[in-house]
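As you look at this complex, bear in mind that one protein chain is not there, while each of the others sits in place.
For reference, chains read A, B and C in written order, and residue numbers begin at 1 within each chain.
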Amino acid sequence: MPTKTVEQKERVVVRFAGDSGDGMQLTGDRFTNATAVLGNDLATLPDFPAEIRAPAGTLAGVSAFQIHFASQDIVTPGDAPNVLIAMNPAALQTNLRDLEPNGTLIVNEDAFVDRNLEKAGYSTNPLDDGSLGGYRVYRVPMTSITVRATEGMGLTKKEAERSKNMFALGLLSWMYSRPTDVTTKWVEKKFNRKPDILRANLAAFRAGYNFGETTELFAHTYEVKPAPALPGTYRNIAGSTALAWGLVAASVRSGLPIFYSSYPITPASELLHELSRHKNFAVRTLQAEDEIAAIGAALGASFAGQLGVTGTSGPGLDLKQETISLAVALELPLIVVDVQRAGPSTGMPTKTEAADLLAALYGRHGESPLPVVAASTPANCFDTALEAARIAVKYRTPVILLSDTFLGNSSEPWRLPDVDGLPEIDPHFATQVNHDDGFMPYLRDENLARPWAVPGTPGLRHRIGGLEKEDVTGNISYEAENHERMTKLRAAKVAKIADDIPLLEVDDETGDAELLVLGWGSTFGAIRGSVRRTRRSGRKVAHAHLTHLNPWPRNIEGVLRRYRRVLIPEMNTGQLAMLVRARFLLDAESYTKVQGQPILAADMDEQITRRLTS
Amino acid sequence: MPTKTVEQKERVVVRFAGDSGDGMQLTGDRFTNATAVLGNDLATLPDFPAEIRAPAGTLAGVSAFQIHFASQDIVTPGDAPNVLIAMNPAALQTNLRDLEPNGTLIVNEDAFVDRNLEKAGYSTNPLDDGSLGGYRVYRVPMTSITVRATEGMGLTKKEAERSKNMFALGLLSWMYSRPTDVTTKWVEKKFNRKPDILRANLAAFRAGYNFGETTELFAHTYEVKPAPALPGTYRNIAGSTALAWGLVAASVRSGLPIFYSSYPITPASELLHELSRHKNFAVRTLQAEDEIAAIGAALGASFAGQLGVTGTSGPGLDLKQETISLAVALELPLIVVDVQRAGPSTGMPTKTEAADLLAALYGRHGESPLPVVAASTPANCFDTALEAARIAVKYRTPVILLSDTFLGNSSEPWRLPDVDGLPEIDPHFATQVNHDDGFMPYLRDENLARPWAVPGTPGLRHRIGGLEKEDVTGNISYEAENHERMTKLRAAKVAKIADDIPLLEVDDETGDAELLVLGWGSTFGAIRGSVRRTRRSGRKVAHAHLTHLNPWPRNIEGVLRRYRRVLIPEMNTGQLAMLVRARFLLDAESYTKVQGQPILAADMDEQITRRLTS
Amino acid sequence: MTTVGNGGRHGPDGGGGPGSGAALTLTKKDFASDQEVRWCPGCGDYAILSTFQAFVPELGIPPEQMVFVTGIGCSGRFVYYMDTYGVHGIHGRAPAIATGVATARPDLSVWVVTGDGDALSIGGNHLIHALRRNVNVKILMFNNQIYGLTKGQYSPTSEEGKVTKSTPFGSLDHPFNPVALALGAEASFVARTVDVDRQHLTGVLRRAAAHEGVAFVEIYQNCNVFNDDAFLALTGKETKGLNQIRLEDGKPVTFGPDGARCVAVEFDGTLRIADTADTPEELVYVHDSGHPNPAPAFALANLSSGPTEPTALGVFRDVRRPVYGELMDRQIALATEKLGRGDLGKLLHSGDTWVVEDGGVPVGSFQS
Partner (left out) sequence: MTTVGNGGRHGPDGGGGPGSGAALTLTKKDFASDQEVRWCPGCGDYAILSTFQAFVPELGIPPEQMVFVTGIGCSGRFVYYMDTYGVHGIHGRAPAIATGVATARPDLSVWVVTGDGDALSIGGNHLIHALRRNVNVKILMFNNQIYGLTKGQYSPTSEEGKVTKSTPFGSLDHPFNPVALALGAEASFVARTVDVDRQHLTGVLRRAAAHEGVAFVEIYQNCNVFNDDAFLALTGKETKGLNQIRLEDGKPVTFGPDGARCVAVEFDGTLRIADTADTPEELVYVHDSGHPNPAPAFALANLSSGPTEPTALGVFRDVRRPVYGELMDRQIALATEKLGRGDLGKLLHSGDTWVVEDGGVPVGSFQS
């Protein structure tokens, strides 16, 4: 056995790509866990095919999973992978363009047969025609080794072949010195009812590991040191799970049952799926007949004293706007989650975008203001959901929470918070008559919030509706000054929330940055990563990120004016930039990318560098 | 008979107010026609009660009609009336506050009996308790004189009393020297099948006229000289009628049948009512099951080669947004009329507002740009509808046309255009394959518009939908760069319309104004009136008015920068102002009024004066 | 211009409410709000409101346990006149909002009041889904066969050829038969009654209130302003005896003077109006609202083509099906029993986790 050298790496981006049937998501997941346990910081991003079940071997059927892990704090799933594992020609065809120059390409040689090559649109075999010259290519007959390794285990050939993803996992585990016990234990637990499959999977995994160790193909393994991390218990979490759990946490911390009413739509369906599993938290989930019914029922539940939540994506947001407007008039707590995707219309349902900001703020007839918050990282989805609930309940208002496809699908390690340390939310139900003349449903408190008196409370019976209401009494009123007063009160209530949110923080280590990058939403990782990187190469750049899109933190103007230039990168055509320009008459520049793809740290490098060298 | 003096007046504002059953709208209408024929310029505004049929004599049942007429070009229905005719105590109660100080108040004395006073919330009779000291009060027993005048005509007392509005009309006709023949002829025509009623109406009308002439109550009559006017045939027209006729005209000028599909909603229902009367223009009207179906059917009709139009008000606009977004993706002609009313939610359905601008521009998920136009005066609704159709057809795009309650209900004289001089609209249907590889539904012309190939055309079969489309071919595409390209193309197409619309005109007589008032929509009259008036008293003020809200005229920036200050008055909380500020980083000031009431010339006087004296 | 009143609060005298003691003695007054009733004089809505307020105390439900949800339309004003909890929603969405109220809080008595346009035009989808789900909501649909509030356009129940503001040349749409539609949508309770027949209306309301699950009640309601006398055949002194077909459980369905006419079973799968004298006794249809099969109720709904002809009134169908909100509560109870009451800490720590100790070094083992 030749001895292999161990090379140290600071960061690595690996992408597993194969047919939908090849189990790439699972492979990625397992690699992630082994990486996490090693103490690397990491971020991941799956890339599902748009088709439900495309024919095997086709381009449409390619499924991929990317992981970025490092010995330092990282913030994105990575841009160009350093390593690409391609389980078949189609996977190579659709993913190769992203691989870094001279990157490592590991292919399942067995899959490069004529039929598959043809399906992938290759007229010649790329393994042979010299077209892969720019990469370090490793041809590994994964299928056949797997089949051999599992011989005599009583599996059909097809069943045996199915374990080839475990082979790939084993190989990569060896290559990056990942612990094997984590995976072994998981396989044992997962397949404990199917001993044949269990054995085959373990055998394939070991075969992959040993292949790396023994074959002369690979000269060295890599080590990525653990990243320094705060002490605590960690888990890896995807944005959609974190968001759902944040809602559950809001329920626990407020004592209000969650009433999640939604109509399935990619990529928001995940929230419905996740929440429907937590009935033992008294979470009520209702799959409504459409988006309008979904929000209607959520609003009804809020009136009845629960925490109404509805989730959707762009097309559904459009449909909900009329009822959101009713919620604005009723001044009841309500959370509307919009997991943004590429539009207009049906657009590209599986692709990311963040172009619903203006619709969230202004997409309703009349003057219909409400708070808007946006999550910035997968784990931050948890906090932002809690924050949305806090605002909704305290201020008796619908809140729109923006996420997006990229955030929902990608994941990162999350240091689990202490449950008792999470913010408490006091529903502060009205129980007493609040005025000499009886109960006044629109008599406001110091936050301009009105009382929330729920059915069943004696003495507080009242009727509310979408017609303009008289200040204090809530009676219907067509009176001119009252309408103006109410319009202003509704706006003032939302504006006042600015007193109750954290100031905008700036990441500006030296304090002498010339360019401020102002972000919101899922661009956080790309911006933060790039700002740190470019700063290291001498650029004077700072980063601030908005969680609260309405109202803004009180200090935003001061922050913005501190910098010579302000750059606002967005996955839309410049929506936040427009708002900033309008409010402060400040010549904020816009960097936009509307490709259904996240903004990458590399994109930001370019934007920052261009601005700070020119 | 005492001889009465004749006093000259430049302008008069008269308001007729009474119970819904008193026929005030008809009275106002007739007075308007007599005024028009006299050659005065005029503008009118009805004020309907919010209730369908409130109990007689109640405040909720008051119906009013205001007319402003003058010997000069006028532009609004007037602010404070000079003359108020109050047919009962409730009418007095609800309208008196608007009457100018020392204004003329003519009351139907007979109606001021205890029961009516009580219903109107008077504890004492205002005619007797001195509370009307600040006005010139004329007490006329209209009911009893009318009854006497129609005695012996075979009418019941109730029937006879019903003619008292004709008495009021007669009295006012005398007072303002209106011609009587117009009214007489109309009565004769209208009631030619009901001779009793005919005679009674004529008798009441004459009694009113003669009462003015003979009684000593009134010392003089007034004369308002004809206003200089361009030669031509005129009619009085309300905004809603003009808008409907503009659509009919678009049909005639394009050869495209109108397919108007709508769901009733105040104040847009008028369009459905009016258009449904013109079946002989091949106008198809469909009362759909809801707003979503309404726009869906309109879009279907557009696909089928007709001119799909849908009309609604705010709540309905919210509901239509998802389908508008589809229309943006399909790039088909479609007109969406939004007759704005006071929001949010159900708001005040019978009250005016103009707060849907941002929703029209940005109220859809994703990047979903479309042209927006807004009508500025009742007659201008005709032109704007034609313009909306021209843009929709030429650029294959949905267009949102904004009107509002105030515009829809008010009316003004309209010099009838020469039909042949109206713009021609060429639907320019595709009839030929446009590419070597077959028909390409997204191959654009020089305007970036795509071909409109309607079903039935051989050789051009194609499928389009809301998923992102490949440039040129229209095939479904999830390709990143294509999405960005298409996003930009859709925006560029709309932006390019700026080359094809008139430049922004400025009313700045001397060219040395310091303040520019930039308006849009129904504020036109109030701004124009006030600018002229305040200019006469020395203010250096100019006025420009936007018809095209997206894209803006090419010269707008130049116009705005020419003035030291820019004031943008809006019936919302500053929506256009925000857009102007964002685009030009120009410190445009906002004057906002959100009271469900139009901005008055008096409001503008104050705003202008304050800015040009301080 | 003026504060129209209505809505919001209830005055200090209504403030106390009757409490929720066991022995309630409620009266009409306990359910009437202080708001001035504002329908057109002569509107059928008055009769319904008055009958409802007179009836409701007998249910023994404290007013604060009741929630009314209405849509937009003249009927929508109903909510302001009941001194209960109430939401005046948006057009067509009352069944959706009420679904939320009733599913969140099965302890409440939830009522929807809606119009023919509100329920069947814009709100059609929510209605049929509330019906199939068997949400515990009582839906009273005031059918005046016209759009009242928007001043007189035709509605989905208007007869063909109707001349209205939006159809000056006559409407083209074939109307819905609301009872048939509800039955097609799997409703567990369907009834029809008329505004002016206080006793019949009360009887139907009583049955609806007693029904567990969703109840759909069509109430023919006269709009004297825009569609006067649409139901004269069923309410007119002379005509009602000829046209009202009263459904009573367990009884052969006969009607008309001396029961001269009847509903007969045909061998072609229909029910048909016939002369009683000509119909063999065993073929006279005997009503059974509790029949598990909705077919007889549907056949009754299709005896004639509208309320200008003999029309069945009463409870068409009243069967027991699991109630949506209760099912959901049960599912929560079961899940809680099985999985234990949700523990947030446990949830966060579920699945794969790892621990980093003080030095910032991971302990390197998963806890699952």
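Please note the rule applied: contacts are C-beta pairs under 8 Å (C-beta built on N, C-alpha and C of every residue); 3 or more make two chains touch, one makes a residue touch a chain.
Note that the structure is predicted; figures quoted are calculated from it, not measured.
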Contacts of the unshown chain among the visible ones are A, B, C
Full-complex touch with the removed chain, picking from C:F52, C:Y81 or C:F176, is C:F176
The one of C:G44, C:P57 or C:G124 in touch with the missing chain is C:G124
In the whole complex, of B:G121, B:G154 or B:P179, the residue touching the missing chain would be B:P179
Among B:L132, B:L198, B:L467 or B:A491, contact with the omitted chain is made only by B:L467
By the document's definition of touch, the residue of C:R77, C:H91, C:R133 or C:H211 touching the omitted chain is C:R133
Per the touch rule stated above, subunit A touches the missing chain via residues 50-55, 59-60, 94, 263-266, 269, 272-273, 276-277, 279, 285, 287, 289-291, 315, 345-346
Omitted-chain footprint on subunit C covers residues 121-125, 128-129, 132-134, 156, 169-170, 172-177, 180-186, 265, 267-271, 282-283, 285-286, 288, 291, 293-296, 298-300, 302, 321-322, 324, 327-328, 331, 334-335
On subunit B, the omitted chain is touched by residues 33, 36-39, 179, 182, 185-186, 189, 226, 228-236, 245, 248-249, 252, 257, 259, 261, 278-284, 286, 288-290, 292-294, 296-306, 308, 322-323, 326, 330, 415-417, 419, 433, 436-442, 455-467, 469-470, 473-480, 482
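Keep in mind that, in the parts below, only the chains that are shown with their structure count from here on.
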The distance between the C-alpha centres of subunit A and subunit B, rounded to whole Å, is 47
Cα centre of subunit B to Cα centre of subunit C, whole Å, reads 39
Check: subunit C positions touching at least 2 other chains come out as 1-2, 4, 72, 88, 90
In subunit B, the residues touching two or more other chains are 50, 315, 345-346
